[in-house]
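What follows is a structure written as structure tokens; I'll ask about it next.
Missing here is one protein chain; the remaining ones are kept as they sit in the complex.
For chain A:
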Amino acid sequence: MTTAITSKEVKQTNLPKEKTSILKDKFIQVDRKDAKLALAHMYVAFTALLVGGLAGLLQVFVRSGAFELPFGIGYYQVLTVHGVLLGLILTTYFILGFQLAAVSRTAGPLSNTQRKLGWIGFWLMVVGTIAAATMVLLNEASVLYTFYAPLQAHWIFYAGLALVVVGSWIEGFAQIMRYAQWRKENKGQTSPLLAFMAVVNNLMWFVASLGVAVEVLFQLLPWSLGFVERIDVLLSRTLFWYFGHALVYFWLLPAYMIWYVVIPKVISGKLFSDALARLSFMLFLLFSVPVGVHHQLTEPGIDGFWKFLQVVLTFFVIVPSLMTAFSMFATFELRGRELGGKGVLGWFRQLPWKDSRFLVPFIGMVAFIPGGAGGIVNASYQMNQLIHNTIWVTGHFHLTVATAVVLTYFGAAFWLIPHLTGRKLTSKMNSLANTSGILWAVGMFIMSGAMHLAGLLGAPRRSEYSTYGGSEQAAEWITYQFAQAIGGTILFISILLIIGVVINLIWFAPKGEEEFPIAEAAAGGGKTPAILENFKVWGVILVALILIAYTFPIFDIISNSPAGSKGFKFW
């Protein structure tokens, strides 16, 4: 087993032989101090879920046409809250908290310096979140979570988001330090898979967020502070999307960590292949960044050739997802057959359907199949014209990030939180958790399905209720918007259940031990090639790909750019 030696294990080795064998199955705990830091992230993440979810509920109500926001609250203000809290805050906090626990669990407890860095990063992120949230609540920043110039928010909004990014860098750096320490102490050995994966995700995050950091520091902040009058709009969008698509992989990779490493153990099976898991993560590192222009396919100012090149690279990033899908179902089938499943699909019934740690992420995996297929449509160059900025896109990422990714996070939270608090997931809470997963599936099927269909008919995303001057087409969309309100309501009920379970797990569940499940690799996988941990080689390829994909387009944008734009505040 590739786990670090904790004080608990050291104690065990002194026990007589027969006792050791019993204790061997005892769970390895995340270090208490690290657990506290990881748990702090969960508080913020689930608070963001509740508030952001409420904002989502208000939106679907408004768009149904049957409800108006009280107290002069603006639709786009609520939409900004929804996007920032769920897209940026819930995800980033869950990811960093989970990865921290994962690194501590598999590479060993953090040193005091590393943990201190973790806390510094955490508090920077909290300060940044509060600053940005205050500006949104004061209606100084209704620019949505993509904050496209030349709509100009208050500078404190941008500075707050920059603090969130800087804080996340510091936390990611602390995790990388722990991994580097493990490598140094265990020369020539294959590192713990989960720690390796966390490091890959952090590296991708550094490389990707450089784009948005440059945008915020050199464009948005000087411009919103009034130091410069004008901004290069297309450059700012290109920098944003250099970051923006890798951002979605930053969300996805922790879900893949859970699928590869945790779920096999939850079903008492084995990890299909350590080497393939690492290879797929390295492919994500390579192909997540040089693909952002596929969000800009209908924009002027970028050459068709370079758009198409990034479309090609976007298609390559599908390959590691194909690998993951194969690994997951191979693991399920192997385990199902071990339990006596017969025939082509008999193994399927043997899986632990009543275990929320399995069922909830499994629903997420299923959602990723149509989600991924829809993504291929979106990236398909001229096909993008049919759906660009329609509510189809909203439907798409509510399947991917808002189902596949977050249901996996929630499924993990149901064991991670009690593991960190020293409590147990009771069978009552387990069935509540299962109910929330099923409700989520039903609600999302209705909401996302209606979004996809309305989008194909042309309904725009990010728009409040409108009849567009009594247009017949717009009247057709309203039926679907009603369906979205029904689906959204079911989703909100599911969120309330999840929050209930989380509150129970933090404060009320009975004391006990909950496992942090880590699967071992199946026999016959062979030794993992050392090249897969050689970050220099992969780093060079990554930089080369980014330079190929972006040098010319950015040079072209700058040399061909019109006069910049002044700021507008149209809300």
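Basically, a residue touches a chain if its C-beta (ideal position, glycine included) is under 8 Å from a C-beta of that chain, and two chains touch if they have at least 3 such contacts; residues count from 1.
Everything below uses one rule, namely that contacts and distances are computed from a predicted model.
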Omitted chain (choose from "Iron complex transport system ATP-binding protein", "TonB-dependent receptor", "TRAP transporter large permease protein" or "Cytochrome aa3 subunit 2") - UniProt protein name: "Cytochrome aa3 subunit 2"
Residue in contact with the excluded chain [from A:66, A:137, A:312 or A:558]: A:312
Touching residue (missing chain; options A:169, A:465 or A:552): A:465
Residues in chain A touching the chain absent from view: 74, 76, 142, 144, 148, 150-151, 233-234, 237, 273, 275-276, 279, 296-304, 307-308, 311-312, 315-316, 318-319, 322-323, 326-327, 330, 376, 380-386, 388-390, 457-466, 468-469, 471-474, 524-526, 528-529, 560-565, 568, 570-571
